[in-house]
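Notes follow once the structure below has been shown.
One chain of protein is taken out of this complex; the other chains stay put.
Per-chain numbering from 1; labels A and B assigned in written order.
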Amino acid sequence: MYVAVKGGETAILNSHELLAAARRGDERVPEITPAQIRQQLRLAVARVMSEGSLYDEDLAALALKQAAGDQVEAIFLLRAYRTTLPRFGYSLPVDTSRMALRRRISAAFKDLPGGQVLGPTYDYTQRLLDFSLCEPSASPLPPRADEPLAEAMPRVSELLGHEGLMEEELPLPGDPAPVDLSREPLSFPADRATRLQNLARGDEGFLLAMGYSTQRGYANSHPFAGEIRMGEVALEIVPEELGFAITIGEITLTECQMINQFAGSSTVPPQFTRGYGLAFGEAERKSMAMALVDRALRAAELGEETTAPAQQPEFVLSHSDNVEASGFVQHLKLPHYVDFQSELELLRKMRNRHEGRMKVGAGGTAPTEVAAEENA
Amino acid sequence: MNTIAGYNFAYLDEQTKRMIRRALLKAVAIPGYQVPFGSREMPLPYGWGTGGIQITASILGRDDVLKVIDQGSDDTTNAVNIRRFFARTAGIATTEKTEDATIIQTRHRIPEKPLSEQQIMVYQVPLPEPLARLEPREAVTRKLHALADYGLMHVKLYEDIARYGHIASTYDYPVLVNGRYLMAPSPIPKFDNPKLHMNPALQLFGAGREKRVYAIPPYTKVESLDFEDHPFSVQRWEDPCALCGAEDSFLDEVVLDDAGGRMFVCSDSDYCTTRQAAGHTGSQSPVAKEAA
Partner (left out) sequence: MNAPHIPMLPGFADPVDDGQRVFRALLDALARPGTVRQLPGLQVSLPRVPAPLHVAAGAVLLSLTDFETPLWLQSPGGELAAWLRFHCGAPLVAEPGEARFAVIDSPATMPPLSAFAQGEPEYPDRSATLIVQVAGFEPSGLRLRGPGIKAECCIGIAGLPAGFWRQRRDAQAHAPLGVDLLFVAEQAVLGLPRSTQVTQADEDKEN
């Protein structure tokens, strides 16, 4: 006798327990704490905050623990939590020119006011697996500079701006408030503020591949890393009852300004244009890739030929979000019996026709088609 | 039932519900038109019914009785999970009986039992744009909808006929709502398309990932696209349901062994069990097997 599969709820609850056990692993090994993740896996935390659109290191660390280190799952957890949070207000735009820098480099100039600041970077680590990390080690004291960093660290784009070689970036007429993509649907054409918002939440791997493609000829792009800076910026709000700005805390940001050639047009002389990238925490790869993609997406408004995937706003912006992408790719795990049954029937019918037979062979009960009365 | 502490009734905050409710009212006023809405990240993944869940959460009241089906069945894991979500976050009554439900959230099927004026159907929609497979750019499809220019779809269906001798869409078969908007009926089998037409129940469609809602009001004309010489047709099976003997339901194929053995049973689990309880039998029914 045929018994239909039942007991879905029990199966789901059991799977939760299996998951919890797998997450914990061998109990002889001490359990990891969110505090450890926050302190020692800070780059993973930064990515979860960026793409989770929520700057909270403790929650991001908790999400990483709960997701057993799966970044996209952790990002999803943070986003789902974020949805339920009330919104008290909007901060003033952060001013990255006033950033307390920990790193600042330019690939465009050998030296510049304020100098190059290497900071903590994997760039020159030679990538040899460090077996000494297998054992606990004392935290090394960070080296100290002989003198503090310069007070003024002008951005490279501003230095070029003095000569008129860099395009000006001005607010749109009337300085309209940007769309809030976490509350309004994306629509096209999308202005640059909306695009940047989308890219900032976008999947790092996707942006990396898209940015990379622009370097390989899929978009006529000649980027220079004008400046990358990382450090802390103050977050300010203006409470309505006070009427002036107060600092509510500081966050770590990585900003990248890519400089690109622009041939000019009938109205604009040849000049440099910018691609912009910004991400929470130490996130250099993300902000650089974002800057490349931002520049590529400006092709149409700069009157450049748009031929490459990275230059197509709908293509890029509709596929950048890993919570959306992961959900939809993985929904293929859900039952599709009904659609599959419909396709199966169609295929059998087509094969029958193909084989010139009118009736399906033994064992089959091929559905026939009847005109739908309601539609006649 | 107690609901989860710290969350609002039916999970969504009131401001989000209002935003979705406003979108739903416009959807009802413009039958078949896809209204963009500020879809939220839900605690279930995109593609797993977040559009339907957001609609249900926005319309649900404490007196509602909710039925959730996936592939016609109340017992598939995703249906169980969504039903559990609302039982936990809203504490509402749930049912598997089609006729007892005031709201039916569904993925891929319309129940076999006719719906009533007191019911609301909520469809989970993966891809709301019927033209998307022919023209992926939303900027273009929006224009085509504005102009009611559905030539692309007619050409596609016509090419099917030229190539295969019939229209090769078996599910998510495009419909024209109220003579105006081309609409994706979500991937229901075309078997269910006729039920969309002049249905006494209000039908709401939600696509969470694509951030669209749309609606078919009750008693609204819904036509499946076809041609005069190739009228729209639906599947019918030669054999009745192996468990309840129904001859008028959509059947799932169940593989019994690896030697080609299979049987066909109702995809609508409530319909099938109700019929069995009323004494209807099929070739694989326990009674029939014992007698054999």
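In this text, contacts are C-beta pairs under 8 Å (C-beta built on N, C-alpha and C of every residue); 3 or more make two chains touch, one makes a residue touch a chain.
Just so it is clear, the model here is predicted, and its values are computed rather than measured.
Peer 1: So there's a chain missing from this view; which of the remaining chains does it actually touch?
Peer 2: B
Peer 1: So which of B:5, B:146 or B:278 would be touching the chain we can't see?
Peer 2: Residue touching the chain left out of view: B:146.
Peer 1: Any idea which of B:30, B:132 or B:161 touches the chain not displayed?
Peer 2: Of these options, the touching residue for the absent chain is B:30.
Peer 1: Need a quick check: the contact residues on chain B for the chain that isn't drawn.
Peer 2: Touching the chain left out of view, chain B contributes residues 8-9, 14-15, 17-19, 21-31, 33, 35-36, 58-62, 117, 142-143, 145-147, 178, 180-181, 198, 202, 215-221.
Keep in mind that, in the parts below, only the chains that are shown with their structure count from here on.
Peer 1: I'd like the Å distance between the centres of chain A and chain B, where a centre is the mean of that chain's Cα atoms.
Peer 2: Their C-alpha centroids are separated by 33 Å.
Peer 1: Going by the contact rule set out above, which residues of chain B touch chain A in the complex?
Peer 2: 7-8, 11, 13, 16, 19, 36-43, 45-48, 50, 70-72, 75-81, 84, 107-109, 126, 136-139, 164-166, 168, 170-172, 187-191, 193-194, 197-198, 209, 211-212, 223-224, 226, 231-239, 242-243, 250-254, 256, 260-265, 267, 269, 284, 286, 289
Peer 1: State the interface residues of chain A toward chain B in the complex, per the touch definition above.
Peer 2: Touching chain B from chain A are residues 1-2, 4-9, 11-12, 76, 79-80, 82-84, 86, 183-189, 314, 318, 323-324, 326-331, 334-339, 341-346, 350, 353, 363, 365-376.
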